[in-house]
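Missing here: one protein chain of the complex. Every other protein chain is in place.
Each chain gets a letter, A and B, in the order it is written, and its residues are counted from 1.
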Amino acid sequence: MSDLAMDAPYRPAALDRAEQGLLGKPIDRYEGPLKVSGAAPYAYEQAPEGTAYMAVVTAAIGRGRVTGIDAAAAEAIPGVLTVIHGDPRMPAGEGNSRAMPAMGSDEVFHYGQGIALVVAETQEVAREAARRVTVHYDEQPGRFDATAVEVQQDHKLGFLPPVNRGDLEAALAQAEVVLDRTYTTPIHFPAALEPHATLAWWEGDQLLVRTSNQVIGGAKGTIATALGIDKSRVRVQAPYVGGGFGGKTGVGQEAIFAAIAAEAVGRPVKVALTRRQTAYMVHHRSPTTQRLRIGCDREGRISAIAHESVAYQNDDSAFLEPVPFGTLPLYAGEARRFRTDLARIDLPATGAVRAPGEAIGTFAVECAMDELAEQLGLDPIELRRRNEPTRDPTTGKRFSTRRLLDCYDEGARRFGWDKRETTPGSRREGEWLIGMGMAAALRGNFTVQAEAEVILGADGRATVKTDMTDIGTGTYTILAQTAGEMLGLPISAIDVVIGDTDLPPSAGSGGSFGAGSACAAAALACEDILTELGLRMNAATDDLRLKDGQVTAGARTTPLADLVRGSPIAAKGKTTPGKESQATSQASHGAQFAEVAVNAVTGEVRVRRMLGVFDIGRVLNEKTARNQIVGGMVWGLAYALTEDAVVDPRNGRFVNPDFGEYHVAVNADVPQIEAYFIEEIDDSANPVGAKGVGELGIAGSGAAVVNAIHNATGVRIYDMPVTLDKLLSSLPPV
Amino acid sequence: MKTFNYERVASPEAAVAAGGRFIAGGTNLLDLMKLGVETPERLVDISRLDLNTIEEKDGGFLVGALVPNSDLAADPRVIANYPVLSRALLAGASGQLRNKATTGGNLLQRTRCYFFYDTHAACNKRVPGSGCDALGGFNRIHAILGASEQCIATHPGDMPVAMRALDAAVVTLRPDGDRRRIPLADFYRLPGDTPHIETVLESGELITHIALPALPPGARQLYRKVRDRASYAFALVSVAGVIAVENGTITHAALAFGGLAHQPWRDPAVEAALIGQPPIEAAFDAAATALLKDARGHGDNDFKIPLARRVLIAALRDLTGEPA
């Protein structure tokens, strides 16, 4: 096995001399025909004959204890197989490889927590029986208003410790210009369109779980821990995942419940959460209060920057939104303070939702920069340019690659930034006020451990195997492209097998690290195959030329299939973080631009144009990468304008836990969006030089929209989303 | 979902005799049944009755109760005579839902109040006497006109708002075989102490048709809907307007509003402020003042008061200004 720690920049030589021309190309998705024809199986589908249906009974109180459960009425319904509660293996919430929830507890941490399960012959019976289960509670007062609880500064939650560099208060006191603003962001649901679903069955003492999950390697361990069995007895599959967005990084209650239920009834059992249940049983993004303080001189050179926030979490969970994560390396400034304080509440768990930290942190810092530029009389891009650091301003580490200035320049040119009116509220077309805004985008890049196996088969076809998932991210396709590029094979000669923990372990899909790490592992495996092919060709590996299934060494050309006939070659690759990962500050970057129209009568906002230019390292597939980036930009648009999950502070229930009233963007909200890449292969990131894509598009895009709203109207709104009621009082009279 | 008896009927007479809850498009009823908000014992399927035509009658039109929203919106006669109705229909829901939802059913669409949908919440409309969690709770989408201490829910529809401005009437068949014609003005009830009773329909009474009268010649029509996203969202405020101006004087004015009240809202005082006046800002302002004189916000929905004012004035300007 090729086992490469990123102790130094590394790029396989074979990638540089590759002739197949596959990697990076905008080829169609490998699994596309299966998806568009409805043949791709998601977790709940293509279940074995005899599969029973499960429904979850959820807590009707916001805080307290379950004192008794009366299942008689449910059990009396024909078709009900069993009602299960009080099993010590039942988790109270979501688990993951870093933290497990309370197990076998009678404690209710929040409304909508799963507390019992019903198994029945049909879905209709299971659902109705769940409604007939009577639960008795000892209800206790709950903390449902995050703004009314005590804020803890000395907590140990989250992966981002506070940063204090220099004397912030002194630097602010000395600064010629100081901006001090507080921003708020609401709860965001990940809201994957496929609800959390699991199919579980036992074969002897082996548990098989087909589940909608982003990180199945982690899920396998979490499930084993919850059930108190050895990991080797659990196999998790997720061949297709209907969107994750962070919400499927852990293992939800329903997955463990399904395994327990399948054991109890001796049959396969499947469950899908109802849409309203997903609001409670799946974690959401914490609402935040973010205070931004920036001090600078009259030329805009920042001397002090502070990004201090409050996020919340319940008593059963360990995550904390890393709000300033994207701000840490963004701008220069000697005195720096970054911290996120904790409010403990009795609401469903908060957790990682697409671009944790950056998605909302960049909203605050990028709106603040826009306002600061206005105060200084500077173009917003010029202010950013003056504060572009040459090393990571927080850690002092060198940047691996950073093309942010080029993103600004190319974005401004393509968008027509020079046509922006510098005086807010001065461009009107009929009822509509028109404005432009921009923002920087930044998402930290992670190097993580991943393995893949590549088998060059006797028929000359290659198969890539890893337990990665494809949650819409293009994993199938880019793995095929990587192997095809390395081995000189057309895409039609590659098979990709993923989404099964029996395959070599990957990092899974999360944190935008999946593509780079999995493709890197595959490329390393291919390097070993090339070494073996060199031996078989009796040539130096570096002298091999591979294209369209032919291997050429010097004057000799041989079909690849002839070299492996009767003797396939299998190789594994593994990539891990190393000294270079530690020594460098790594991120994807971009510049976001938006043009909005604000209705002068109603305050309705329509985004007319969005454009972004992004630096994501190597582009693995231009088509899928662009689609993902654009999708992220749309998330930013919806965060800016509509997405807002509201808690009823009287009881801890969501007011709008469905798609009817939690407004994700619809097609009509979204204009044609342009996204471009400035490609610089980042050899410090991983062996394929690719950095994260999936989360970058959200970073800054909401701020660009909100800054454009200011440019259109002269109004600054500090709490997301900018719904029309917040603009109304500042609009011109009718 | 709680189980129920199901019967498909072959005639309106059989329908009213069957004694159960009518289901046609089902897009609202099944939504609520899945949540346990509605728990009918018996469903009477009227979807295949022959009530899906649009006929000219008395200079106006008679629309079958089962005409789908899509078909009504796209009907050339409706487009030609009642563009406000087409526009209102097209502003509602989605293409798929409009293909299924019927004219009669859409009149009976129930509120989208969050607390009506949440079976753990207090709601006098869902469970009479249980209270109202919207009062003192999050009430951004709630009523500013005609509400009561028992209920501040709004009617969520778009089509009924246009029909209200068009002076439409509901034609029904009763279990005793009688037919009656109910002007839309009398069809909906205000919440008062009985928010669970939303219309004057009696038990077992079936809507068979909706009558649309002829309009004054030269009347201009408009439907404007304000919502939180560009499509597929309920109205925060909407206005349906029908205005005729002759020789510089407003001669006909019909203005109905969605998103403001428990029913499609129409106030004679608004129209009185306009009729006989020239179409000038002072008249528009007076109309808006008349509309909102008794308006009351409940906190989160306070913005609807200035919003309704602005939307009405802009609508009147569009209805009386130079055609675009």
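A few notes on this one:
As a convention for this text, a contact is a pair of C-beta atoms (placed from the backbone, for glycine too) under 8 Å apart; a residue touches a chain by one contact, two chains touch by 3 or more.
Convention: contacts and distances are computed from a predicted model.
Its record in UniProt calls the unshown chain "Caffeine dehydrogenase subunit gamma", which is the match among "Secreted protein", "Aspartyl/glutamyl-tRNA(Asn/Gln) amidotransferase subunit C", "Sugar ABC transporter permease" or "Caffeine dehydrogenase subunit gamma". Although it is left out of the displayed model, the omitted chain contacts the following shown chains in the full complex: A, B.
Note on the undisplayed chain: of the listed residues A:A173, A:L193 or A:L535, the one touching it is A:L193.
From the set A:P9, A:G457, A:P490 or A:G660, the residue in touch with the chain omitted from the display is A:G660, counting the whole complex. Checked against the full complex, the one of B:Y232, B:F257, B:F284 or B:F303 touching the unshown chain is B:Y232.
Listed here are the chain B residues that touch the chain not shown: 1, 3-6, 8, 23, 25-27, 30-31, 34-35, 43, 45, 47, 70, 73-74, 76, 79-80, 83, 86-87, 90-91, 93-97, 99-100, 230-232. Those residues of chain A that touch the chain absent from the view are 28-29, 31-42, 44-46, 122-125, 128, 191-195, 240-245, 272, 274-275, 471-474, 623-624, 627-628, 630-632, 634-635, 658-660, 664-668, 670-673.
What we mean here is this: only the chains that are shown with their structure count from here on.
Inter-chain spacing, taken between the CA centroids of chain A and chain B, is 41 Å. Put simply, chain B touches chain A in their complex at residues 1-3, 35-36, 112, 114, 117-118, 120-121, 133, 136-138, 140-141, 226-234, 236, 303, 306-307, 309-311, 313-314. The part of chain A that touches chain B in the complex is made up of residues 60, 124, 127-128, 131, 276, 431, 601-604, 606, 641-642, 646, 648, 650-651, 653, 655-656, 658, 660-661, 663, 665-669, 723-725, 728-729, 731, 734.
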